[in-house]
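Heads up, one of the protein chains got dropped from this complex, but the rest are sitting where they should.
A and B are the chain letters, set down in written order, and residue numbers restart from 1 in every chain.
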Amino acid sequence: MPKYGMVIDLDKCYGCRACMVACKIENNTPEGHFWMYTFRLEEGEYPNAKTTFLPRPCMHCEDAPCVRVCPVEARYKEDTGQTSMDWDKCIGCRYCEIACPYGVNYFNWEDPKKIQYVDGGDPDLQAVTEGARPPYANPDLDGRYGEKNAHVAGGNHLKSVVGKCTFCIHRTEKGLDPACVANCPAFAMHFGDLDDPESNVSQLLQEQVGFRLLEETNTNPRVHYIGGSPPSTDAHQIEAVKGKE
Amino acid sequence: MRVSRRTVLKGGGVLGAGLFVTRFLPGMPGGGSGGPAEELAELAQLNEEFVPTTCWIGKQDCGIIARKVNGRLVKLEGNPEHPRNRGRLCPKGQGQIQAIYDPNRVKTPLVRTNEKGVTGTWRQATWDEALTMVADKIKEIPEDDRKKYLLWQKGRSKAGDFYDDAFVKASGATKMGHGAYCSDAGYRAMELTTGLHGVLHPDFRHTRYLLSYGWDGMNGGGNKTCQITWHQQLIEARERGLKMVHIDPSRRSAGPFADEWLPIKPGTDMAFFLALANVLIENEYVDTEYLTKHSNAVSLVKADGTFLTETRTVTIENDDGEEEEEEVQIEQVWDAASGGAVAIDADRVQPALEGSYTAGGVSVKTAFEVFKEHVASATPEWAADICDLKAEDIRTVAMEMGEAAMIGSTIVMDGITLPYRPVGIMGYHVTQQELGFQACRAAALVMMLLGTIEAVGGQRTDYTWKVYKNWEPFGDISVKDGPYNMYLKGSKFFPINSANPSIAAHAMLDPDKYELEAVPKVMIIHMANPVISFPNQKTIMDSYELFEFIAVIDPWLSETADLFADVVLPAATIEKYEGPMSANTQYVDAKTLRVPPMDPLFDSRGDIDIYLDLCEKAGILDKYLDVVNSELKLEDNPLPLTERPEVRDIFDRWAKQQGLEGVEFFEQQGVWQKGDVPASKFYGYAQDPPFDGNRHRFYGESLLRAQNDMKELGAGEIFWRLYTPYPTWMTATLEGSPPEYDLYLISRKLIEFKQARSTFIPVLNELAPKQFMEMNPQAAKDRGLDDGDEAWVESQNALTGETRTVKTNVSYLETIRPDTVCLPHHYGFFTNPITKDQGPTSNTLFFSGEGYVTNTADQSFHVKVKVYRA
Partner (left out) sequence: MATITAQGRRIDVSAGLVAWLGVLAALIVLGFVNFIRQTVDGHHLTGLTDANPWGLYLSGYVFFVGISAGATIIGLLIHGFGRKDYAPLGTRALLVGLLSLVGAVLFIAVDVGSIPRMLRLPFLWRNETSMFTYTSATYYLFGLLLAVELFLALKITRGQASSTEKSLTKWLAIAIVPFALIIVEAPHGGIFAVVKAREFWNSPLLPPHFVSAALLSATAVMVLVGAATSAATGRRIVGRETLSHMGILLAFFIALSAFFDFFDFIVFSYSDTITGNTAWHFLSSDHLPVSIVHVGGYILALSILLFKRGRETPWLTVAAAVALIAVAAYRYNLTIVGQAPPLLPFLDEAKYAPTWVELSITAGIVAFMLLGYSVLTRVLPMEEPDRTLSENETAP
């Protein structure tokens, strides 16, 4: 079994947010939900100010606090290292959101079908898309995946359950890279088997000293950053995406 | 790659998402997925298909693989075979799937039912009716008058063979583009200086020192590209140790990639470059060999600024192929060997690069000598004052560049020994400022001093080596007396002319002043939204009121269409054949086509189809096809001129002409890889003779001659003052605004959007839902403005005193000069419900016309403003 992990090279990331959009289209996540979020940050004062970027998916923590607190085992670790969430089981208590130190969980505050960007209700459109919502709805997401053969893919399913980055389990099972990784124009993101010392990700981590977000919380994230440095406390966001409120 | 396969997804539950909706009532438990029997019943067979096509939003036509399931588009992913994007897409490339399925597209042809100038009311029409209306308007104008009365206005379009060439030629229209708003000032500067078509970019694979001159690498495209390509090359270059110095009022555009940032005051780049030249010359970082052999820096200049020449009679071939004798003026140089002035092309001449001489009783200097004197006072201290930079920083940059250029070194590429000068500049839209043409020339002169033009690792302009058609005419700029055509081509006002629609608007509104031959009557607008994209909004709109008839070809109801169109013809988006398009990255050559992943949605049609139908109705189909045949070089299998072809068939013929099996090649592969560009096609230095024997115009003598002609014809100083042989610092017009207009307004692109053609894409819109004005926190606080506060921005035209005002929200940005505010492009729309109330376009604030254009009729995106609390 591969143990998947991600390596994000901050020396390459140019904050383009293509990963955010790739994730949204692939996973049909509702408006305001950013399973991948790229922070654009500024530090210092003019003229000694600088800009940095920090993409943030779910960390797929090895010791995932969200898994521990989920009362119904809707959250669990896959053999492949992914933190999965069975949206068919989630009771919507949002304890995972509370427990996760990274803020990567999104509750479906509304019926996700209603807040899927394009008005799929347009009759002319329905005629050509057979009413799929969103019109580009990805049929893969309705399948069952992972070791529990459960509903763990995609983000467009139910009101009142939580969703988060799945590491694109519906793609990794086909042997594809996650959508964000596969699309990064800067080739800043890498995905692979952290247990295999020969894998692309292991090699990168051997070559460069990386860091992980909030190491001190001992969540043991499977997302590593190389290049750049951990975000400083002086940093503040620019061009923040507020999402739907 | 059009793989059709029937896939059975794992474990069922894969039926249409609709099933799930009914299964889960609000708050009800799930788990209704039933037992294995039910799951088996749900096993759905998916007909999965992958169609290669290209991004239709951006200007570099990134390769796309469209994933289709049961005939429905599900995802657009990058095509790994496409060298420009290597399998990756920018946010717009990813998000455009929503635009394709946007229910707010224009679904059928529309005919206006109310007066123009206000939001339109429409009735749906058949294609036949709508096309006939447009064709009749064309036919109403006698063919010979069409240049005067029929205007074809395009924006950032593709497939120029079909539109710009074939349709414009067949219809006889006058064509105006978006170039004067984009980067044409830089194009004109480079065409005049080196003969290359483009602005500035480095030879990324070999460059070690990059001056990023207003390059918005994080958001915009830089020279010629849209987004991804340069960025990928920059990253690789940085891994090889490239140093990047960013010259820009704002650092946002360089993100974390700037090793150094010089926050230059807007509009002062020319002074900066002149100071670089000053330091380089003082420290003898001068590639004398290049200047002597390949530039006119050796030509002798008389006291009046013109060249010392000799007259020679040459035999030339005229248009009819007959030989003719003509007298030409040949520049002279000082021959060190013989100690006299001789023709620049004389045998075994050893031209002196420096010195003052007397030749035939006339005192002359080499052009280089003139330049030395010209920049002698342009010290870093002098420029520091103008640019509001530190003199030592300017000096350091100059010294570093001088060092990095490794003047004298060579490198072997593909077996050819070439000069190695790993220093380059990247700059594009930044040339759109009043002094932009000359600032770009100043940048080029710095690169010429270092000998990096077309050297390995050095300064590049075009993707490959190709002398552009303007090179010759720019050696002798013609300045004519009126009357002039609608955009004042060849006029005493703008003899080098970038066909600026705003200039045309001013001319239309005051035809006497600009000696206009005629006010145009009919306009076809194609892939452009001038009301939003082109400054000054008010002038553009006022002039559009004067047209009798306007047709707009657009997939959406652009604001221009909404206010001014009589007829709207709905174009398809990605669902059409279009091309052929270059996929060149400068290093790899490739060609691609846009292949429709599905039929045009609703009642839209591909643009080429629209033009074919329109030409047929207007009775000009044969002419149209004739040009298509010649533009596509369909020598072996030309289109019959009498019959309206299928668009696919045209591309099929073209593909076969290229030696491919046919259009299926593109339908399957997407991209035709032609391979690496060899050094011999890449570097001007690798030509035999180098640069095809052209001597680059270090000294812009033709500019001075044009100035003299303009003066003679009575053009005002505002028009001729920038026609100087060397870039000469002068205070920009906008500095004449009263002191309360104490801020510079600039503009830039956002990575999330493409010009005026993607803001309505909801997933992108969500990322940047409102116009914002970037402002240094200190400057904002001084005006009592908090982050997010509403503020008025008022611009002032220093010449006419007019003011324009918009309201927007302040957004703090530490990485911008305190005297500068920036309003990104891409806002100010109102027809698509998604873009309503997003805040203004900055093009309301920028002025057009004198003082706010370059000498080459290119729009400036600078203006002085004041900002105050709303």
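Here is the rule we go by: contacts are C-beta pairs under 8 Å (C-beta built on N, C-alpha and C of every residue); 3 or more make two chains touch, one makes a residue touch a chain.
Computed from a predicted model, the values in this text were never measured in an experiment.
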item: Sole residue of A:Arg17, A:His60 or A:Lys89 that reaches the chain not shown, by the stated touch rule; value: A:Lys89
item: Contact residue for the chain not shown (choose from A:Tyr46, A:Tyr106 or A:Tyr145); value: A:Tyr106
item: Touching residues on chain A - with respect to the absent chain; value: 39, 41, 56, 65, 68-73, 89-95, 97-103, 105-111, 159-162, 213-214, 216-218, 231-233, 235-237, 245
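In the analysis below, only the chains that are shown with their structure count from here on.
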item: Chain centre separation (chain A, chain B; CA means) in Å; value: 36
item: List of chain A residues in touch with chain B within their complex; value: 10-12, 14-18, 20-22, 24-26, 31-32, 42, 44-47, 49-53, 87-89, 111, 113, 117-119, 122, 124-125, 128-145, 149, 151, 156-160, 173, 182-187, 228, 238-239, 241-244
item: Parts of chain B lying in touch with chain A, wherever the complex brings them together; value: 9-21, 24, 26-27, 30-31, 33, 44, 46, 69-70, 72-78, 85, 87-91, 93-95, 97-98, 101-103, 107, 217-218, 227-228, 231-232, 235, 238, 251-252, 254-257, 261, 263, 601-602, 751-752, 762-764, 766-769, 776, 778, 811-818
